[in-house]
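Yeah, one chain of the complex is gone here, protein chain that is, but the others are all in their spots.
Up next, subunit A:
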Amino acid sequence: MENKVKRNIPDEILTQYDYKPFTTTEIEGMPVQRELPAFKATTGANKLVDSLTDLVKSTVKDGMTISFHHHFREGDYVFNKVMRIIIDNGLKDLTLAPSSLTNVMNDIVVEAIEKGVVTNITSSGMRGSLGDAVSHGALANPVIFRSHGNRARAIETGAIKIDVAFLGVPNADAMGNANGMDGDSAFGSLGYALMDAQYAQTVVLITDTLKPYPNTPASIKQTQVDYVVEVDAVGDPEKIGSGATRFTKDPKELKIAEMVNNVITHSPYFKDGFSFQTGTGGAALAVTRFLRQSMLDNQIKASFALGGITKPTVDLLEEGLVERLMDVQDFDKGAAASMHKNRNQQEIDASWYADAANKGAMVDKLDVVILSALEIDTKFNVNVMSGSDGVIRGAIGGHQDAATAKLTIISAPLVRGRIATVVPDVTTVVTPGESIDVLITEVGIAINPLRQDLMAALSDIPGVPVFTIEELQQMAEKKVGTPKPLEFTDRVVALIEYRDGTIMDVIREVKD
């Protein structure tokens, strides 16, 4: 059947997964039933285990769901260590439920799929050789892509039942008190892993730095942890976060960033006590710089900045321009390091950050968010998941969740090389157009017709031409030409859920 964003969801998918089609971004009053795992109580006498291999053998059985976090990003050693043991032990039919999959995990996941070790995956995203393999039908069952907030919801409600969580931490004591901010492989906030620690049936902490008991501050607590294992190294500090954040010199990115700043400062939300979230990437970081100057010039302070935190945002906190950082993950070393000295940099879990199935998440109080897009269509629907060739190469991240902000801005170039960003129909709908308020490109902006109130506020900003989104789409097409439509088979290789667990779109196997 066709859902609200006019995507055709095969009936057998709706039946098999008991999905309701996506209808609305409004979730007020959604009934929720939480599901907690059963477990055996312990006083913790035998938590510290010598052999990771033995522990994996004794805890993981065929058909189980196992989870990991991706806070070590491209510097992760834990995922490969554990998956190697699992593959070598010939386990079968596992469901992989990490918070996301980074490139450093690709090869071993592809191997696990080929050997039948992994037959189901749910993740925020995937890229590279893994995305390519899945798009070519390698995995037995469709991947389920969930946003960070939706993963929290799915874990809380039992849609994801984690049997064993393998959580790498840069420090822990023998009872399992751990945080993400101390040690050689510190990454800052443990935001996504906190869900696994709270809800997995068995929680295994893997660390390279054993601390004297009790280890504080403790983000993961001993009350949640079954086992602690010490290994040589949990991560490569050089690859965990990017180093010094560089200010973009790309004139196109700077122009977009300047327009984003203009749109924010001319919007009704730019007033004392406002809140905002920016992503990473050249344009988003540049926006933070422009916004800083605007806040100084207008004597405006923000109440909080949300989501993935970067050093430029920490600078705003230290300058007193932002009162609180609500930190679910840290993208660079500066942001990770500052958790120590800045008590107003609050670590938050994925549920607090973005979950639609609790009693209020931070995104519900968010005024302004700047998000990116691989594609955006004339209905303002956004794709951050499939590339221009139809192959999976992205992640939902917090996109759907943060897009519920009062002013949701998509910043993107009109075209990338010969690929149009503004298109008649996105390949895959991830975030519905009704969430998106303004598209900002280097040639000008388009305001969602649903937001007539913004039309008046944003129509006469010097240097910010306003177009309809159809005009921007035509401009892009005139530049690059009309692409030949992509070809897919009927086979569904991935499902895109909305943050409330309804189904937004499916991704089909590419035809080469």
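Definition applied: contacts are C-beta pairs under 8 Å (C-beta built on N, C-alpha and C of every residue); 3 or more make two chains touch, one makes a residue touch a chain; residues count from 1.
Rule of thumb we're sticking to: contacts and distances are computed from a predicted model.
A chain of the complex is left out here; the name its UniProt entry carries, from "Signal transduction histidine kinase", "D-ala-D-ala transporter subunit", "Purine-binding protein" or "Citrate lyase acyl carrier protein", is "Citrate lyase acyl carrier protein". Residue in contact with the omitted chain (choice from A:P212, A:P251, A:G360 or A:G417): A:G417.
Taking the complete complex into account, residues 388-390, 416-419, 479-481, 483-484, 486-487 of subunit A touch the chain not shown.
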